[in-house]
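The complex appears here minus one protein chain, its other protein chains still in place.
Right, subunit A next:
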């Protein structure tokens, strides 16, 4: 059993598990931090941006490709744990010769589609006249200014995929539900479990009859909108692959939401605008819910909230129809019937308005001071670029970073000097280390495998021993482009016995509770399932040809020696020997058993725990006599 690690990003994992003749890809996250090396893509040509020194304004999106560790066309299935971890799917399904199936829950697919659609839309609406790629040549890259010249593996950066590729990739997905058991070639069974992090987010169990591997990726124990995490089903795992923990272990989400609300209120009260760069789904639902409760108390009822994204409408509406994937509280609302999320009411009362883009209705409705939620959190493309340019010059305005995926300082770099206030309150509801250690205590896996980042404190806080995984035995760590041999051997395989064959067995109890029977059968293996079938009866000799063919097929099972069991009591054995006329019997004790010496016959009988040897020279008659004597003491079956 091997694990191929294709991503070095712990929250955007991509691993391939080889388990019992199947090749399973676990997630395919897209690390977009390389976009920070590019200039923002403004909706309108910005002279300021294009004149910035030392910044490249050429390429589109970027993608960190997998290494040549494994031939991706051999991957049988891809298991997706949440919508953030499927963003690289088109690159794999469309360009690698992949012919397998992708499994994901319905909300994951629908919201994943929205995220991809938004990404493609953001990139495609500002087409580039030309695209440069020669700079990726290592010799030229060396000459580029920092940090570009220090970027690793730029040759693997890719252009953003197209909508066509997205559609084709998504068509290969098969929808699954929580706790649904999916057979893969009869060899293993995979099951998605609720992970509590996002709508439809799942952990996966990959198990055979005797082995169980759990894949935990992006889970949360906090009470937010999704169904709570299913921990019980993770118990008794041989290996638990643990990825997708919180990226900001020192920030408590509750505290950060408080910080978010207070800063928002302070800015708006002073007549400033608030910009929240965010993804179109996920934490935004919780933020809107918090604000729903907060705006009245903070006297912000008259402040408009704008949500601008090509998929804003779909995102808000999708969230309301996935009732079965929501936490219990929200599910019960549906039966009242009420929309599970309060943002419906915000929209009804005109407090929250959503637009596909800046153009059109938005420009006529736009009223300040206001709060704008829009993408992309990297600040490199999407409508957020426009608002940064628009509001950046006034110190009354505030940009509040809530998504933890990008370094906010790097994201802000091309907008400097910036007068607007910047608040960093990353909200990451994924497991923190305290929760992980509780989870591991509860679930008790035999082995834990995790990215190497989790096995040591963060470099900036090397004294925080609490910010690492602490378990026994110590977790096995992996890094990008490593192949890990998982630390357990498969020892058993399940074989079924056909009922008629089982009927014919005659078990013999050799010890209380243990019975044995000899089986003669044909092992039939198909689709990784093994069945013992009764051997075909020796057919009656009807015709020469047929008989011959039959005998070809039947394995030779005629010469069956009985199996022996039991032990030889030495004293009784000696008495028996004496009864049979051997008079000069001597017994020597050895480390492993006994040696019985028949001096006259120059014969040795070596009795050990698991073997008995009769050593006599050229006297087959004697040997057979002795053998029969020995056999009298043993059970046969």
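Criterion: a contact is a pair of C-beta atoms (placed from the backbone, for glycine too) under 8 Å apart; a residue touches a chain by one contact, two chains touch by 3 or more; residues count from 1.
In the analysis below, contacts and distances are computed from a predicted model.
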The complex has one chain missing from view, so what does its UniProt entry call it, picking from "Ubiquitin carboxyl-terminal hydrolase", "BRCA1 associated ATM activator 1", "G patch domain-containing protein TGH homolog" or "Superoxide dismutase"?
"BRCA1 associated ATM activator 1"
Selected residue (touches chain absent from view) among A:92, A:239 or A:257:
A:257
Given that one chain is not shown, which residue among A:73, A:99, A:223 or A:270 touches it?
A:270
Residue by residue, what part of subunit A touches the chain that was omitted?
250-252, 255-259, 261-263, 265-266, 269-270, 290, 293-294, 296-299, 425, 434, 461, 463-466
